[in-house]
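Reading through the structure tokens given below for one structure.
Removed from the display is one protein chain of the complex; every other protein chain stays in position.
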Amino acid sequence: MNTFGEYFTFTSFGESHGKAIGGVLDGVPAGLQIDMDMIRYELDRRAGKTSNNAGVSPRSIREADEVEWLSGVMDGVTLGTPIAFIIRNRDARSQDYEWLKHSFRLGHADFTYQQKYGIRDYRGGGRASARETASRVVAGTIARQILAKKGIAIQAELIQVGNETNPDNFNAHIAAIQVNGDSIGGIIRCTITGMPIGIGDPIFDKLQAHLAFAIMSINACKGFEYGAGFSGITLTGSETYLSNDQTFISGGIAGGITDGTPIIFRCVFKPTPSNPLTLAAISPTHIQPTNNTHSYPARMDACVALRAVPVVEAMTALVLADFIKN
Amino acid sequence: MNTFGEYFTFTSFGESHGKAIGGVLDGVPAGLQIDMDMIRYELDRRAGKTSNNAGVSPRSIREADEVEWLSGVMDGVTLGTPIAFIIRNRDARSQDYEWLKHSFRLGHADFTYQQKYGIRDYRGGGRASARETASRVVAGTIARQILAKKGIAIQAELIQVGNETNPDNFNAHIAAIQVNGDSIGGIIRCTITGMPIGIGDPIFDKLQAHLAFAIMSINACKGFEYGAGFSGITLTGSETYLSNDQTFISGGIAGGITDGTPIIFRCVFKPTPSNPLTLAAISPTHIQPTNNTHSYPARMDACVALRAVPVVEAMTALVLADFIKN
Amino acid sequence: MNTFGEYFTFTSFGESHGKAIGGVLDGVPAGLQIDMDMIRYELDRRAGKTSNNAGVSPRSIREADEVEWLSGVMDGVTLGTPIAFIIRNRDARSQDYEWLKHSFRLGHADFTYQQKYGIRDYRGGGRASARETASRVVAGTIARQILAKKGIAIQAELIQVGNETNPDNFNAHIAAIQVNGDSIGGIIRCTITGMPIGIGDPIFDKLQAHLAFAIMSINACKGFEYGAGFSGITLTGSETYLSNDQTFISGGIAGGITDGTPIIFRCVFKPTPSNPLTLAAISPTHIQPTNNTHSYPARMDACVALRAVPVVEAMTALVLADFIKN
Partner (left out) sequence: MNTFGEYFTFTSFGESHGKAIGGVLDGVPAGLQIDMDMIRYELDRRAGKTSNNAGVSPRSIREADEVEWLSGVMDGVTLGTPIAFIIRNRDARSQDYEWLKHSFRLGHADFTYQQKYGIRDYRGGGRASARETASRVVAGTIARQILAKKGIAIQAELIQVGNETNPDNFNAHIAAIQVNGDSIGGIIRCTITGMPIGIGDPIFDKLQAHLAFAIMSINACKGFEYGAGFSGITLTGSETYLSNDQTFISGGIAGGITDGTPIIFRCVFKPTPSNPLTLAAISPTHIQPTNNTHSYPARMDACVALRAVPVVEAMTALVLADFIKN
């Protein structure tokens, strides 16, 4: 349930306010010199530290996200054995969440966790917290390093925030939303170049199906499309296939298998429900908004899509490393 | 590579112009009386026989799709052992495809298969043919019968064809496209009711991730979204979560786990590339359209989305039966 | 539950007295010319037709075991797609087994099947019948052909029957047992040559663990050992490792990984419980022998180990093809 991949596998563990989060990466070839700076950089991107910080939770910025390597690496070089790593939870102010003990936040997993397990770590989302994605970024960045040696590059970018499609305006747009105590969603586009022809399997294990699975497993993601996607609905077959923009049309995959052109997909992230306006309506049931006098905590992101960009790249890398290994 | 599911598994086999297609369904409980009429009906829907036939390939209509049960069933009742079945390929006019031996159709998997395997059954798509989905319908319909006993119902419907969103106009719209020798895509919405709370896993095995994986593995599918999906991008967090239409917003899943409300997702199918206008541009390379004097065969669908509806239901059922079993 | 292997997978189906048994083999590379004569020969060995028939069930000898190929093969050459095949059950004299409907044979799976599934195909063992191993032989022989191209050979042989260790005496020994209406067990030794160094994984997926898993899944097998095995218990460490017979000691595997020397393992098969003396004691409970006046049918093997030899080779081949593919 907490393992991703078949041949190149990543097992994730940890609650947001427990002792540590971390993971075990299995299937990494021996002899790879890990680029620790790149891992540091990607973790900073995920924490919102590398861009203007508009819309990023203060906790993320404070936290160091120091990776401790437990096994599988000797002097920075992989041994071919499973790589285990942890990131300790330093800023666990659990008392911030005491008020949540008997309530469920709208749009959060609080309610379904309580129902499924009969117990939950209510402190900041527990296992459901997006903090878990830090482990994905560590693992995915190692996968990207393996792929880079084969000439494969993954590049994701935020292309839309609410109605806004001009990246120059994103920070101002998010800042305005945040001032209002609100939040907003975003669309990320990911491009993969350098893929050899023939990767992916027909029938069930189509490459696009595995990419969709990986991306849809990221918190707050509500949709995935590749090539023309939903917007291709208005074109007829002749308009589609006789157009000059075959990359747009095919998305780099035919019959589940790479055709050698760049792979392009897009995914959409919902606005976080952890915004002051929404939290003011928290209730002991999970669906009906109610009035709530609790003064909400300040640690929340106005646009989680901003920080999802390196997570999208990481999950994409885990999928591709699994197929390439295969 | 040709097996779907973890606990309740379906293994698919067969080329469109080989001896037979079929499958093995494992994990079906003993003692289930299979409703053979429902399987017959769903196969007819997939073949385009149950509605007005606008836009459906003549081959599909001619073929009987007779299911032969090889194991796992005694007097119509399941034994708890693997259920193997086959559907023989009766109308295999391979000569129709001789002209394809050295060419690749645009938008088809011809090219990638040839590259990946170095060999391909060029007759009508071989393994890549959508005919394989008949096996999925047989297996998925058995899964639906298991789910029905638990009160779970799956209902998919075509909600858009090209620009047209009024179902009353779909057949006329498709007929007009077909007369022009062209093809068109469609959007299908699927609703799942009766799901217990707590199905799905956090982290990687979120229910929406498995649904996306299953649906994106269907031929010609280019996108998947649930709840508000891509169209939710224009709403802020407060507009989203404080709206009265929580089902639309959440799509029935929170944190990867069912919340007891109906699950709603949508998926988009591209126009088939097997239309006369596109085939006229077939070429020995796979991407650049060229002029082609070949007179195209007549067996093609103007709107494959029409016939994808029971396949969407079948794949959804396979996912849910796998989780419920779990 | 009915699929073996991770990357090179074999799915088995069919009851002994249903319509057909068969299987689906996935992961076979495209372009392999299948040696159909070898498959025919191995099926005959399993049916006891290639040696003196002492101790072999008449049904086995009568049955043709004709393999029908449904998919994955075109003109005898593999397509890279799943290979589905069936063997129809021609000699299904179910009435022979009517007397078993309400009784359980000692040493058979009758009782546990009834308990687990609440329903069983009592005709000749149903799914539990050793007839299922014919499908394993078909699949395993294809695996052996893949391995042979890499220089890997698998050779199993019966080395002990009861107390008898001289192969020249095996048939006479078995014949004498059979005349008494009794049955006897046997030990099979299997030797694998040509394995490259480095196959197998440390920790859980040790090569010997996977071999044990495969061999112990064969009906009537009660034990597995490799290298010195149980008989090494009398030697000290210095006697063991300083001996000149390192192959005997190591069995070709160290730390779960092949060391380049031949792999040698042994397995033991119990006497079949389907012998007249035992069947005379059949009872409606599964454990306590009772007197029984039923006159037993004649179709039973005095020494199933004889026919297990090609099954041991087949299962070994499935394990190795899975690892080599990996």
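Residue numbering begins at 1 within each chain, and the chains themselves are lettered A, B and C in the order written.
We take it that a contact is a pair of C-beta atoms (placed from the backbone, for glycine too) under 8 Å apart; a residue touches a chain by one contact, two chains touch by 3 or more.
Given the structure is predicted, the values throughout are model-derived calculations rather than measurements.
**Student:** Pick out which of C:127, C:144 or C:307 touches the chain that's been left out of the picture.
**Tutor:** Checking the options C:127, C:144 or C:307, the one contacting the hidden chain is C:127.
**Student:** Spell out the interface residues on subunit A facing the chain that's missing from view.
**Tutor:** 1-3, 9, 11-15, 18-22, 24, 26-27, 30-31, 68-72, 74, 77, 79-84, 86, 116-121, 126-127
**Student:** For the chain that got dropped from the picture, name the residues of subunit C it touches.
**Tutor:** 1-4, 12, 106-109, 111-113, 115-116, 127-128, 132, 160, 162-163, 177, 181-187, 197-198, 200-206, 208-217, 219, 222-230, 232-238, 240-242, 246, 249-251, 253-259, 261, 268, 270-273, 275, 277-278, 281, 286-287, 289
Assume only the chains that are shown with their structure count from here on.
**Student:** What is the size of the turn, to the nearest 5°, that moves the C-alpha atoms of subunit B onto the matching ones in subunit C?
**Tutor:** It works out to 180 degrees.
**Student:** At what distance in angstrom does the C-alpha mean of subunit B lie from that of subunit A?
**Tutor:** About 28 Å separates the centre of subunit A from that of subunit B.
**Student:** Distance-wise, how many Å sit between the C-alpha centres of subunit B and subunit C, to the nearest whole number?
**Tutor:** Centre separation, subunit B to subunit C: 39 Å.
**Student:** Using mean CA coordinates as chain centres, what's the gap between subunit A and subunit C in Å?
**Tutor:** Inter-chain centre distance comes to 47 Å.
**Student:** Identify all positions of subunit C at which a residue touches two or more other chains, and write them in rising order.
**Tutor:** Expected reply: 81.
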